[in-house]
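Only one protein chain is missing from this complex, and each of the others stays in its spot.
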Amino acid sequence: MTSPHIAAPLLEVRALSFQRQDEPVFAPVDFQLHAGELALVEGDNGSGKTTLLRMLAGLLHVGEGALRWRGAPLQRDACTGDILFLGHQLGLKADLSARENLHIATGLNGQRAGVSAAAALADIGLAGYEDEPVRRLSAGQKKRAALARLLLLPATLWLLDEPYANLDRSGIARVNLLLETHTAAGGAALVTSHGAVAFHGGEPKHIRMHA
Amino acid sequence: MTSPGLATACAAMLRRDLTLAWRRRGDIAMPVLYALIVTMLFPFALGPEDTLLQRIAGGVVLVTVLLAMLLALDAMFSSDIEDGSLEQLVLAPRPLALMLGMKILAHWITTALPLIVIAPLLAGMLHLPGAVMPVLLLALLLATPLLSLLGAVLVALTAGTRRSGMLLALMLLPLCVPAVIFAAGAVAAAQQGLPWLAPLAWLGAALALAVVLAPLACAAALRIALDA
Partner (left out) sequence: MASWIPLWLHKLGSPPTFYRFAGTLRPWMLALALLFGLIGLYGGLVLAPPDYQQGDAYRIIFIHVPSAWMSMFIYGVMGMAAFIALVWRIKLAEVVAMESAPIGAAFTFITLVTGSLWGKPMWGTWWTWDARLTSELVLLFLYLGVIGLYHAFEDRRQGARAAAFLAIIGIINVPIVHFSVNWWNTLHQGSTVNLFGPSSIVWAMLWPLLCMTLATKFYYAASLFRRVRTDLLALEGGKDWVRKIAESEA
């Protein structure tokens, strides 16, 4: 899926900033993300972590600064399927089961070869809850149901906003393992988090955000 | 990696919205009940005189259906915005306009179609002559999708605001005037024994235009509304 011979970074961010009502939300950010890398976006509440991720995902327009994707200026149409965004709002329909929610996601985004929805849900720790309406799941289980998308959808760059929120110890370990396998397979991920992350696949990159 | 075609994505979208509506089928009944109640009030307000009711029947049914649709329009995107599904839809590597077109179709099936089904009953309550009934149904079949499409664009524009039912009505009114005029005009013409095809043809032309343009406008409007 990725081409390791490309020397250009997967994602390059130059002097990126965002203004809301003409107030800068964060100071200009510069960083590069290569295939196989994990970056932690750090900063206090209100430092613009979520805004940065939403901009990179393409939900917010880029005000000032430049984004480059695989060495060329980022074109939204060319890379939408390659970037997977998971925000505070999980994008799950409460009236549908976890399995049905996953089927919608794969219907829209496509599916990795060799992974089934059932396997993904079992892997993320929702075995036995596949057909329960999401409304009846606990907050942590809902998070897991949303994270199952990571296993199932084909994407190179993951943008995860607070993926550890609401998760228990085993859930956190599961997310770390997911990130490890993803980066080992040549993917990259940008993760926002307040807390420290125990990441075993090498030292993650740190991006500090300032208001 | 397997990448499903557009047809699969459209089907997934349509199935999703129809399943959701089915799981909350009580909500589908609401606009229908509303239309029944409003229609019932007219004879009480105007008196049970057959000739008067007959004369206004077509127009009353059309306006009632329009208002009932307006009632349900607000909910087209609100739950998807609250739970983040809309973000996922915007980010999916599929043409957003096409996906929104599917959403609009699902919305039309779940709100307008039940109203069209009970329209003969509503018209019957007001003594609309049986011969005019097919024209009324045809007018509704053309006018309601037009309203769904136009409404979707406006709902998308208000997606970034606080709940705003009144605002939606204010914005929709100028846009739906032509649809109401032509739909009611066809029914009135049929009732007077005049040719009624021309206004319906205009409606059909407007619908054809809206089917192509409205989803595109809806996608553009949503991107504006989410961009903050």
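As written, the chains take the letters A and B, and residue 1 is the first residue of each chain.
In the analysis below, a contact is a pair of C-beta atoms (placed from the backbone, for glycine too) under 8 Å apart; a residue touches a chain by one contact, two chains touch by 3 or more.
If you're wondering where the values come from, they're calculated on a predicted model, not measured in any experiment.
Check B:137, B:211 or B:224 against the missing chain and you find that the one touching it is B:224.
Which of B:9, B:66, B:188 or B:207 touches the hidden chain is settled by the complete complex: it is B:188.
Among B:140, B:157 or B:207, only B:157 touches the chain that is left out of the view.
Summarising the interface, subunit B meets the missing chain with residues 153-154, 157-158, 160-162, 164, 167, 170-171, 173-175, 177-178, 181-182, 185, 188-189, 199, 202, 206, 217, 220-221, 224-225, 227-228.
Operating definition for what follows: only the chains that are shown with their structure count from here on.
In this assembly, the C-alpha centroid of subunit A lies 37 Å from the C-alpha centroid of subunit B. The touching residues of subunit A, when paired with subunit B in their complex, are 1, 20, 57-61, 80-81, 83, 85, 87-96, 100, 103-113, 154.
The touching residues of subunit B, counted against subunit A in their complex, run 1-4, 8-9, 11-13, 16, 19-20, 23-24, 79, 82-85, 87-94, 99, 226-228.
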